[in-house]
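Of the protein chains in this complex, all but one are displayed in their positions.
Order of writing sets the chain letters: A, B and C. Residues in each chain are counted from 1.
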Amino acid sequence: MSSTALYTVPTAGPDDVAALKALDGHSASDILAVIGKTEGNGCVNDFSRTLSAAVWHPLLEDSAITVFSGGAEGVISPHVNIFVRDERQYSGHPRGLVTAVGRTRVIGPEEIGRPAQVDAVHETVVALLTELGVGPDDVHLVLIKCPLLSSDAIAGVHRRGLRPVTTDTYESMSRSRAASALGIAMALKECDRDRALLALEGRDDVWSARASASSGAELDDCHILVVAESDAAANPLRAAHTAMRDALDIQALTEVFDRIAAEGGTVRQIFAKAEADPSGAIRGYRHTMLTDSDVNATRHARAAVGGLIAALHGNGAVYVSGGAEHQGPSGGGSVTVIYDVPATANATGEASR
Amino acid sequence: MSSTALYTVPTAGPDDVAALKALDGHSASDILAVIGKTEGNGCVNDFSRTLSAAVWHPLLEDSAITVFSGGAEGVISPHVNIFVRDERQYSGHPRGLVTAVGRTRVIGPEEIGRPAQVDAVHETVVALLTELGVGPDDVHLVLIKCPLLSSDAIAGVHRRGLRPVTTDTYESMSRSRAASALGIAMALKECDRDRALLALEGRDDVWSARASASSGAELDDCHILVVAESDAAANPLRAAHTAMRDALDIQALTEVFDRIAAEGGTVRQIFAKAEADPSGAIRGYRHTMLTDSDVNATRHARAAVGGLIAALHGNGAVYVSGGAEHQGPSGGGSVTVIYDVPATANATGEASR
Amino acid sequence: MSSTALYTVPTAGPDDVAALKALDGHSASDILAVIGKTEGNGCVNDFSRTLSAAVWHPLLEDSAITVFSGGAEGVISPHVNIFVRDERQYSGHPRGLVTAVGRTRVIGPEEIGRPAQVDAVHETVVALLTELGVGPDDVHLVLIKCPLLSSDAIAGVHRRGLRPVTTDTYESMSRSRAASALGIAMALKECDRDRALLALEGRDDVWSARASASSGAELDDCHILVVAESDAAANPLRAAHTAMRDALDIQALTEVFDRIAAEGGTVRQIFAKAEADPSGAIRGYRHTMLTDSDVNATRHARAAVGGLIAALHGNGAVYVSGGAEHQGPSGGGSVTVIYDVPATANATGEASR
Partner (left out) sequence: MSSTALYTVPTAGPDDVAALKALDGHSASDILAVIGKTEGNGCVNDFSRTLSAAVWHPLLEDSAITVFSGGAEGVISPHVNIFVRDERQYSGHPRGLVTAVGRTRVIGPEEIGRPAQVDAVHETVVALLTELGVGPDDVHLVLIKCPLLSSDAIAGVHRRGLRPVTTDTYESMSRSRAASALGIAMALKECDRDRALLALEGRDDVWSARASASSGAELDDCHILVVAESDAAANPLRAAHTAMRDALDIQALTEVFDRIAAEGGTVRQIFAKAEADPSGAIRGYRHTMLTDSDVNATRHARAAVGGLIAALHGNGAVYVSGGAEHQGPSGGGSVTVIYDVPATANATGEASR
């Protein structure tokens, strides 16, 4: 069982691991996943992610995963979200949040953005659901970090007489996210393989409101976190998800927050994806994110949606990640909110081990 | 009398003047001011502003002014706000919005960011209030475009044996905005000259929630727009202002919007200033806008606050400008909302000339 | 006859047309082409080019062309190269430089980067050679400005049910340059149409050391300048061309300069193309231009090659343009040097009209 607790802790820099001291009754060996926002550009040459991975991995169990999403634009505040194994039974909580983590096999550079990646992700997510003993409908978030194509990797593919899915390193981030998201959508029964592969070629429109993918040069397999609710757990954490239809969709957000408030819940963290609307306009108004050759579109999207979500949340330590291919509707993005709820009336509120 | 109408029109590019065709019953000669968001970087080498000024000025009366604020980051959509002289008397409107525009004398490069600039702005704003026949309390917005220091200008100052206020071209934008904002604050009786000059030196904290200053290389004097309400006008436009305390201050915005809704008003446009909190943190959470050497802080601030304000407004054609020195509290920014109200009960709603 | 003189004049900004005053005995109506380096980012949203075009075109004959190449990185100094019609017969000069300029038809957005663009460029260059009365071997430079795909243009293509050659606006610059360069190569008999089209698809390696293409959002046809030597002219200008094999190829440059010096010539201007080696390495050493998500590869390439060429020339007012697809060997670039030579011994050195 992997009943889970969540700590969201600001960081002083990508190499700051002081968050470990914030764990309350847990130790580093309980950590399942460190999901962080780091302050690089979030693009190909973002070494803040690599630095965070380099300082965190020696502290963690081999089975733990890390996902560092670069880009703390605007008001977004660099931080880590630490998911820990929490076996305590919280009375008054008939259910709770559960978490499983895993890795795919290494994805070869020539496989990135292609069906082989879709399949590898699908397979691993299915296995994680089985491990958790939950069905697709119980899942609120599948968060994944997947590899990209560096210049070196592209040259290597060419040397072996193969063709990479793209020769543009920044574009490879998008292709990798897309394949990962479609693998997730398959695993969550939101589409079958045929539709996923058509979508990969741009010939169908498939998306999951529970997929959150980011890519980076710091790994060559995919790191995957699955977050679900389960009756087999007993803790105060719950999750809800929605999709922003576009980057202005404050209604989708307030609707979820209102729902949580109605349950008496308190928002703990928001995991959101954002992207520059590929049509070049939002609600008919032209945006310039795709024609700005100085600042990449994913940076713009994170800054704008981060500005909105942080204002609603009341602080900047929110997880907003850029590039939402098949993660929410086109131009919008997936949103998962983790919150806690009070114990039910006849409960003591004390945890027992 | 300069009773005013306002058109907010998206642009297809900085050289797009098609907005002229959107004027309803007005011609180019009625234009008092063109206040636009253009899609450059909003910093020193933003030629989108210069381009807009170059294409618009030949179409306007000599007395008209333009203010092009660069930077349409994130969801902000490039557009122009055209203030036109509108002498129609709208029945059922016992008051209305009035506008006056003017220019200071040329501000010498050695005067930029110094008391001479404060005084020149103060003098011109006072003259514009007199022209409008309104008092400081009637004013909701003083919007100004002021010069910056280019490398050439800095070298020129040095050649004349003088010292510019700074030798950093990007920093000069901030110094110029600060001096302009303090001149406005004086004119609106929010401080006296002594406090303004202390604030200019960083030795006092003075700000105006109605000042909006941006700087650019495309002019050497200051262009000034004053927007006020007056009983001498009779049109459906009204204005309200507030200050965001920080970049997350959604409460300040919703409070104004609620007030406007309570009057039965409809928001037409929002003029907001934004800045990276100079303390390096917002509500105790570290931000990275001031340590990002790839993207200037004003770009980050516009993107984030633009993301929030556009979501609240429902479209991206909002005027969010970066660099809020003395324009709202430190880390926050001034906000002016222009809205229209329905005619009072016994009115016909028809305008008469 | 279009015997030509050349003026290279620094500019104080993209809107500086003071170079007109530098024309010696010529007027604006004699101008055939204004070929400038402007100080924008040289990429999609480079409004410095549009601004220069906007201020220069009203001063020129309708038949004149402008090519503004954005990007004055590093030591490159913004300037204009003005080619004027110079009908004076310089005694002691049995030959001289001749110039012709023209435009293709409008290239539809769906044609950009495709055979239709290759053909349109080919056709216009052939016509210009005929107009000049020179053969392909007499030509030292064909310089072209060609359109790119903006977000709007891409959306328009999609609306008409067509597919653009790419949906990435920055990538479209490269595709447009490639098609233009291949049209030039065909016109100069460096390849036939079959090879050109294979090269366009990446299935052949064709390049011209005399092609110089840049793309921009400020036009929808292609502006073309042809520079050749001709016995029908009598002026002191001459041209030579070479190709840099890579961005470090100082030998190719010094070889040309030595050749010119041996003729007693004085270098007047250098027109060079530069690119980030698409293999990701130069002479086996990794470069990072293609993995830098903060600064586009064309900016890096201009800065580096500009640093070399300007040092050799002794000043920064050199024309170095980024993106050398089919303009010189892969990773290198085309180079044309314009120089003047002294009159032959029995000549007076005076021009006669």
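FYI, contacts are C-beta pairs under 8 Å (C-beta built on N, C-alpha and C of every residue); 3 or more make two chains touch, one makes a residue touch a chain.
Everything numeric in this text was worked out from a predicted model, so none of it was measured.
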| item | value |
| --- | --- |
| Touching residue (missing chain; options B:Thr288, B:Ser321 or B:Ser334) | B:Thr288 |
| Touching residue (missing chain; options B:Glu87, B:Glu123 or B:Glu171) | B:Glu171 |
| Identified contact with the non-displayed chain, of C:Val121, C:Ala301 or C:Ala324 | C:Ala301 |
| Missing-chain contacts mapped onto chain C | 10, 12, 39, 41, 72-78, 247-250, 282-289, 291-292, 294-295, 299-301, 303-308, 310-312, 314-317 |
| Hidden partner interface residues of chain A, rising order | 12-15, 39-40, 45, 47-48, 50-51, 54-55, 152, 217, 294 |
| Interface with the undisplayed chain - residues on chain B | 41, 43-46, 150-152, 154-155, 167-171, 278-281, 286, 288, 290-294, 296 |
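Everything below uses one rule, namely that only the chains that are shown with their structure count from here on.
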| item | value |
| --- | --- |
| Separation of chain A from chain B, taking each centre as the mean of its C-alpha atoms, in whole Å | 39 |
| Chain centre separation in whole Å, for chain C relative to chain A (CA means) | 46 |
| Contacts with 2+ other chains: residues of chain C | 45, 152, 294 |
